[in-house]
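Omission of a single protein chain aside, the complex is shown with its protein chains in their original locations.
Then we have chain A:
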Amino acid sequence: MSRVLVGVKRVIDYAVKVRVKPDKTGVVTDGVKHSMNPFDEIAVEEAVKMKEKKIASEVIAVSCGPAQAQETLRTALAMGADRAIHVEVTGPAYDTLQPLHVAKILAKLSKDEKADIVIVGKQAIDDDSNQTAQMTAALLDWPQATFASKVEKTGDGLTVTREIDGGLEVIKTKLPAVVSADLRLNEPRYATLPNIMKAKKKPLKKVTPKDLGVDIAPRIKVVSVEDPPVRQAGAVVPDVDALVAKLKEGGHI
């Protein structure tokens, strides 16, 4: 049986309106509701399913971030993860924490914890990088199965269905491997009350990037964060002909 490591990131809840800071260095996070990155919820769900199907022996959730990342880890524990590791990164260091850093942390923990499968969301809904799974696989020199919409255990490896442009691709990988979860992989469960209560007592270990020997000095500099352009008001046209005429008029077709 495998040991599964799942990455869970705390992000601004997707139902919240995101605001750019006046100085354009980032977005406002103070006093804003956060929750687990939705793709990471899917990753946790898949890991927990693996445990229920006896493919996995243990599920370890990992989150890098400030103290509140522990709330996200508790959510993962309530969903069914067995234990959690909080990699504490705070203040300005957290502002500049990048996918490569997280990948290095996940790679190191995978080795330390003797994980066979790493599952992360395909991207985080805040910075939309879509890099962590790939970089982690590269650092570990493990096969990667990204954008998974179905994961099955076959023989001593995994058969993974991937969502690609125009259809589905089915691949087989050996273990250990890194998987990234796409939207249709599963429907994450709501933690039940008894499990929410139990999660409060599950083990949660705190480490720092330094403990893991990972340098988190920034590699990328954010120059400026801008609001998307305000959408112009639409106009109602009576029929398709009028619409086509308007589009021609605007030089769109």
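Rule of thumb we're sticking to: a residue touches a chain if its C-beta (ideal position, glycine included) is under 8 Å from a C-beta of that chain, and two chains touch if they have at least 3 such contacts; residues count from 1.
Keep this in mind: contacts and distances are computed from a predicted model.
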Inquiry  = Out of "Vacuolar fusion protein MON1 homolog", "D-2-hydroxyglutarate dehydrogenase, mitochondrial", "Methyltransferase" or "NEDD8-activating enzyme E1 regulatory subunit", which one is the UniProt protein name for the chain not included here?
reply    = "D-2-hydroxyglutarate dehydrogenase, mitochondrial"
Task = Based on the whole complex, identify which of A:P194, A:G213 or A:G251 touches the chain you can't see.
result = A:P194
Inquiry  = If I consider the whole complex, including the chain that's not displayed, which of A:S35, A:T132 or A:S149 touches that chain?
reply    = A:S35
Key: Among A:A15, A:A217 or A:V230, residue touching the chain not depicted   = A:A15
Key: Contact footprint on chain A, counting only the chain that is left out   = 13-16, 31, 33-36, 38, 187, 190-194, 196-197, 234, 236-237, 240, 243-244, 247, 253
